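What you see is the complex with one protein chain gone and the rest in place.
Chain lettering (A, B and C) follows the sequence in which the chains are written, and residue indices restart at 1 in each chain.
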Amino acid sequence: MDKLHEECGIFGIYDESGSTAESAYFALMALQHRGQESCGIAVNKNRQIFHHKESGLVNEVFNEKRISELNGGHMAVGHVRYSTLEKRGRENAQPLVINYVKGMFAVAHNGNIINYDNLKKKYEKTGAIYQTESDSEIIAYTIARERINSHSIERAVVNSMKHLQGAYSLIVMSPEKLIAARDPRGIRPLCMGRLKNGGVVFASESCALDAINAEFERDILPGEVVVVVRGGKVTSYKDNCGAEKSALCIFEYVYFARTDSVIEGQFVHEARKLAGRLLAKKNPVEADIVIGVPDSALGAAKGYSLESGIPIEDGFIRNTYVGRTFIRANQASREKAVRVKLNPIRTNVKGQRVVMVDDSIVRGTTSAYIVKSLRDAGAKEVHVRICAPPYSYPCYYGTDIPSKKDLIIHRYSIEETRKYIGADTLEYLTFDDLMKIAPNSATGFCSACFTGEYPVLPTDIVPDGEA
Amino acid sequence: MDKLHEECGIFGIYDESGSTAESAYFALMALQHRGQESCGIAVNKNRQIFHHKESGLVNEVFNEKRISELNGGHMAVGHVRYSTLEKRGRENAQPLVINYVKGMFAVAHNGNIINYDNLKKKYEKTGAIYQTESDSEIIAYTIARERINSHSIERAVVNSMKHLQGAYSLIVMSPEKLIAARDPRGIRPLCMGRLKNGGVVFASESCALDAINAEFERDILPGEVVVVVRGGKVTSYKDNCGAEKSALCIFEYVYFARTDSVIEGQFVHEARKLAGRLLAKKNPVEADIVIGVPDSALGAAKGYSLESGIPIEDGFIRNTYVGRTFIRANQASREKAVRVKLNPIRTNVKGQRVVMVDDSIVRGTTSAYIVKSLRDAGAKEVHVRICAPPYSYPCYYGTDIPSKKDLIIHRYSIEETRKYIGADTLEYLTFDDLMKIAPNSATGFCSACFTGEYPVLPTDIVPDGEA
Amino acid sequence: MDKLHEECGIFGIYDESGSTAESAYFALMALQHRGQESCGIAVNKNRQIFHHKESGLVNEVFNEKRISELNGGHMAVGHVRYSTLEKRGRENAQPLVINYVKGMFAVAHNGNIINYDNLKKKYEKTGAIYQTESDSEIIAYTIARERINSHSIERAVVNSMKHLQGAYSLIVMSPEKLIAARDPRGIRPLCMGRLKNGGVVFASESCALDAINAEFERDILPGEVVVVVRGGKVTSYKDNCGAEKSALCIFEYVYFARTDSVIEGQFVHEARKLAGRLLAKKNPVEADIVIGVPDSALGAAKGYSLESGIPIEDGFIRNTYVGRTFIRANQASREKAVRVKLNPIRTNVKGQRVVMVDDSIVRGTTSAYIVKSLRDAGAKEVHVRICAPPYSYPCYYGTDIPSKKDLIIHRYSIEETRKYIGADTLEYLTFDDLMKIAPNSATGFCSACFTGEYPVLPTDIVPDGEA
Partner (left out) sequence: MDKLHEECGIFGIYDESGSTAESAYFALMALQHRGQESCGIAVNKNRQIFHHKESGLVNEVFNEKRISELNGGHMAVGHVRYSTLEKRGRENAQPLVINYVKGMFAVAHNGNIINYDNLKKKYEKTGAIYQTESDSEIIAYTIARERINSHSIERAVVNSMKHLQGAYSLIVMSPEKLIAARDPRGIRPLCMGRLKNGGVVFASESCALDAINAEFERDILPGEVVVVVRGGKVTSYKDNCGAEKSALCIFEYVYFARTDSVIEGQFVHEARKLAGRLLAKKNPVEADIVIGVPDSALGAAKGYSLESGIPIEDGFIRNTYVGRTFIRANQASREKAVRVKLNPIRTNVKGQRVVMVDDSIVRGTTSAYIVKSLRDAGAKEVHVRICAPPYSYPCYYGTDIPSKKDLIIHRYSIEETRKYIGADTLEYLTFDDLMKIAPNSATGFCSACFTGEYPVLPTDIVPDGEA
């Protein structure tokens, strides 16, 4: 279910064939699950940067006419955004396109700069003005300031990374260069692919490469800066690599990423299946069928079924026409809203003892409705299995995990939660098992939302558990 | 895959609680798969009929403000439309709301009146004028004319059915009554449900009842007219029942209906699983996994897996953010368009011998792409299994099966088709097996698109095979 | 000031050059003062009729793309509409385009059919259905029914006029013909012009001819039907001419028509100047300047000045950017709304004894504000002169003169009115003088709104004065 939202997906392309805006359009559509609030594309035509960005989904903001107007350049940057910090609307849409001492650049960003306030104050003292509330503006300032004493834009990006703290994957496009960078901890994913004609592509997830028929090449390293220049030559700067322990957000595997993506060498779908297997191993139950809550828990349900031998069934129809805007006037219409979104397939669940696999329980209200809808459809028993531990700590790295007081874990024990959602049994994946779900992944993980052990903290924040 | 489109879904509600517009909104959203071109809702407030209709999806055309303006009446009629005969846009949107000799009524319709031209000419001769190109207008004229010599609106509807030929499920709303009617052959589905407060609901499919928490009561009989009056009393008129052999469109089970609906006592999902089982029985193959093409073939894939013992796997990610408007400028962008819509899950198909179950092959181009995408993702073999026979004849009852010349079956033999789409093997469900997929269904079936045996023909049409 | 609104302007063109939609666009813009609620254009391309209509001003509803799509035919019909009877919005927009026994036609109408209800009931009894609330639909039905026993569309129009009572100027466009018709009393204007290439044009007012560089030829006679066929041959049918006493709405000269139009041989501007002269002759006053309230009273002010010898001055700036949508939340914002619309030119009125000429006083509130604004700007005296008598009776012929209870004349005596609006003196043109303002006009006049003597009455209406 849609409970958490990471704030962004980013995309960059170098392609001499010139259909860069069209490619960005399709790639952003493949990244749409990472942000549905606004989107934008900036293109580079003959060293001039043009862009369009707006609130709305990719296929609302862009139509054939707009894409054909933007097409024709050899580089493009794209962005989809979900706002986390109540920073809304058009004026915070990305990419941010700016003029500065060396001309223009565009920047798109995924993550959260945790020393935003410090940098903002520092720059203000020398006369900076701010027209948005987005990290991108702080990043742009940092690069622009570093550029004064750097002999190239890529060097300015490398040097900027010493000032920027937190989670960030970046694409920067200057008149001459396309640059991808990932924070030294690699908290947010970023990968690189190749077009058949030698063109270079960067994207938050590999599914965006598939969408434009680009071949996955590799992940950008934590701390790495990769530069593409005219002609397609690729150079890597590793000055900031290795400075920090890598800490990829483990929730990318559990929930954020699309199931057909590969992140750090680990297929997301396989990770989810493994989570399901581990869950089944530790938390067996006698039941007739296993079902997953679409879409993100379907892989884990598969794993649970494979491990337990209990057959998997399609449990729900998810209505894909239900969009963002929606009537929620009162309790009755809110219940109808969930009902129209997710309907049990009665023939499959009637009279069955059901294992229902989901990825999380946030406030509990949605889970309670889903369990009830299964019982209404005739399920004899409903055993809820969650393919992650309960998250208990806020995330400072660009997701919208609710604050402590909204998390059911802080109000109820697991047994109370079970009662609240109306399940016969309720079990979570253990933290130890969670750490095993991405065995192919080359990096370490950030699991702060489960453990409170933050790889890096805003200077003004005392970790939640200790306050 | 989205290949065929039935033209409409209809909905009617009698509910003293007054939130009839809101219920229609959610119900139409559940019926959205039956028509994405336009939609509309008409409500009855104190014997006055108000309505809004427009091109677009339900959640584009209606927002909270509009629904709250329409709310408050005790009856409503709703409609979603997909245009079949190049009759486009706003002016053909339904429900049609008219004034006539006895005041007002609204009518919504699913199907196709095959003697439209005859009736149109007949009425013209006495001065009729036409402002739309939709069947609803002919239906409204027929009812209005019958009303002159009928003592009630429901009697006028009953009498009108003697004039209307073809496929039609209707909802009519007058100042005092809500009326549902189904053609004597029952070609299009129509069912009835109950609200907890005793309210009455009619809908094309039971999934719309689920969406508003109404309980399924029964299907409307072929030829039946059901009337609800103030207070909720329900009366049935069966004058036209039994006059014709029942002939429910079998493709409702294969493709059109939502998998969680029950039509004529038969769960759609079960019918699809059974189709898969039968397909597996007749057309076994040695393979490693079975995958279904989302969404309509997933049930059949499940059945194929169960019967064959070959494990089922998730084969594709379907991008639900891809809407109707879409860039299709050239071959390359068209291929990207399919690619972004449906992406193989590489980890599942790599190195595997794959049975790919789909519901139909129309022109073959999409199937060819999908097979190719599986091979690109590493599939060793791709065995295509289609859970219906090839359709060979045009449909006159409200679906958009392409004309003969566009059907691949008329250009290629099955072996040629196999080569064209690049499959290792290709098999279709036999017609005899197709007739077995809905064993619980109480009705006979129309299978004209497979056999050319039409239950009723437009007077000016010579069946395709004989021309 | 904008107080009254006639409901429509109509336009028809026969032009082999093919830019008929563009000509209609410009002509409707010139007729925009006759209706700002909705507009539409229907064109005839190779005997097919295409159209677009929508709520909004001409330059909001039509853009370059739409006009170029509609261009290319040899005939077009256009319409601008102001709704009088609370019949609002898109569904009542014109032209009405219909199918009927002989194919298609489009019809546009200006006026009011007073036996609408009778005809509606009559047709309903034979099965007619109504989708709009506009006279055009009744007119279309009447023509369609007459067409059954007429050998041509023009003959059907001629015969229809025997059934249609009230005020109407019509343009009808069939696959082959363009037809203009005017009711036997000629209550609404309709004229004919010629393009340089021999093309024929019909329009409510001659200013629309000027806009497309057509030469004024003549007015359509009361009761006349004029037909243009392929090749441009023009035929006139006078069957209905002379049956009734002609009765052109005198208020066309006073207020409705544009000042640069010629109606029935009388320049509107000259009629207004003459009204001003007659007003000055009967109602002299010692003053320093004469000013007119823009736009319709400027001509009368000129006449008042010429007759009295008191110099004319520009009195107000009218803000032409103020559109229809407007904030009117409360009394204060309503006053600001009038203020921003009409601002005195202080330098001209300061210290002056002012004669302010206006065309009418409806509710009195606007007049009171305007007088106050002149005093605020320093006027020493304000003498109000109205270039028509007070209107006292409702209009049944397509204008929105308010009902009796809203007319100030029914609440206040003239002296009380003077006090209410804050004028030093207040005088109206006498009815006898009003009858003299269009000496060149070939027709008689309808002056029912002043006298209650209606040329024709709805059968269910008892004249206001006698009730």
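Everything that follows uses one rule, which is that contacts are C-beta pairs under 8 Å (C-beta built on N, C-alpha and C of every residue); 3 or more make two chains touch, one makes a residue touch a chain.
Quick caveat: nothing in here was measured; it's all calculated off a predicted structure.
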**Fill in**
Contact set (omitted chain vs shown chains) is A, C
**Prompt:** Which is it among A:144, A:340 or A:387 that touches the chain not included here?
**Reply:** A:144
**Request:** Return the single residue from C:48, C:63 or C:236 that touches the missing chain.
**Result:** C:63
**Message:** One chain is left out of this view; which of C:174, C:240 or C:259 touches it in the full complex?
**Reply:** C:259
**Prompt:** Where does chain A touch the missing chain, residue by residue?
**Reply:** 96-101, 120-121, 123-132, 137, 140-141, 144-145, 148
**Prompt:** Footprint of the hidden chain on chain C, which residues?
**Reply:** 19, 22-23, 25-26, 29-30, 32-33, 36, 57-60, 63-64, 67-68, 207, 210-213, 258-260, 262, 267, 269-270, 298-299, 302, 312-314, 317, 319-323, 325-327, 329, 332-333, 335-337, 339-340, 343-348
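The criterion applied here is as follows: only the chains that are shown with their structure count from here on.
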**Request:** Select the category (line, ring, star, complete, other) that matches the graph of chains linked by touching.
**Result:** line
**Prompt:** In whole angstrom, what separates the CA-based centres of chain B and chain C?
**Reply:** 49
**Item:** Geometric centre distance via CA averages, chain B-chain A, whole Å
**Value:** 36
**Geometric centre distance via CA averages, chain C-chain A, whole Å** = 61
